[in-house]
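With one protein chain removed, the remaining protein chains of the complex are shown where they sit.
== chain A ==
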Amino acid sequence: MIEVHNLKKHFKAVKAVDDISFVAEDGKITGLLGPNGAGKSTTLKMLYTVLEPDSGKALIDGFDSHKESMTVQSSIGVLTHNAGIYERLTARENICYFGELHGLTGEHLNNRINELVDVLDMEKFIDRRCKGFSQGQKTKVALARALVHKPKNVLLDEPTNGLDVMATRGLREVILRLKEAGHCVLLSSHIMQEVAFLCDEIVIIANGKVVANGSPDDIRNLSNEDNLEDAFVKAIGSEEGLG
């Protein structure tokens, strides 16, 4: 479970995250939706321990992601924005490396990797070096390494970025399976349809603040709009960054 309480973070004069609070529960997919530069990535970065909040708290399963970062790091799996993989290693070696960093070894690690190969449909390239992989293949490797230690909480920063239709569909299936298995999934996106399709809970962020929070239906009702897209535009108060 992920809890965010009154989180604030500024870079010089820019208030990137300005008092954001929300909860993402286990067994649910929660989406952070907002235009580019709204503060989604900054919020996620504070959750996955690489940024220190100015004030407020980011809790993962009750552990403070800044003060107890090592504990938090063991219980999260993260797909960072534009995540890169090691091109001179094979896909398997890439995943193996991160498995080992989480303390997995031997047969146990091998079985887990084979499981992921099945789920993510990676048989064709699992033992190939990653140089020249398509964006879809790269994302699968990056996702596999994020999931190799079966993290309770999964954080995905714009996971469908650069993926084609088929790859996006594949990714959606994986995310839904994670939900069924009881994981807490938190993903960010600036694509409204994607969030509407996948998420049980939506947190709409604009200019570093939460402007709406609830199920897709809640949000439609809240703004008296039948169409979620119109609701979104109304919530963020402008059409800026919708592209």
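What we mean here is this: a contact is a pair of C-beta atoms (placed from the backbone, for glycine too) under 8 Å apart; a residue touches a chain by one contact, two chains touch by 3 or more; residues count from 1.
Rule of thumb we're sticking to: contacts and distances are computed from a predicted model.
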Omitted chain (choose from "3-oxoacyl-[acyl-carrier-protein] reductase", "ABC-2 type transporter transmembrane domain-containing protein", "Peptide/nickel transport system substrate-binding protein" or "MaoC family dehydratase") - UniProt protein name: "ABC-2 type transporter transmembrane domain-containing protein"
Sole contact to the chain not displayed, among A:24, A:38, A:83 or A:185: A:83
Contact partner of the left-out chain, one of A:49, A:189, A:207 or A:223: A:49
Where the missing chain touches chain A, by residue: 48-52, 70, 73-74, 76, 78, 80, 82-89, 93, 97-98, 100-102, 129, 142, 145-146
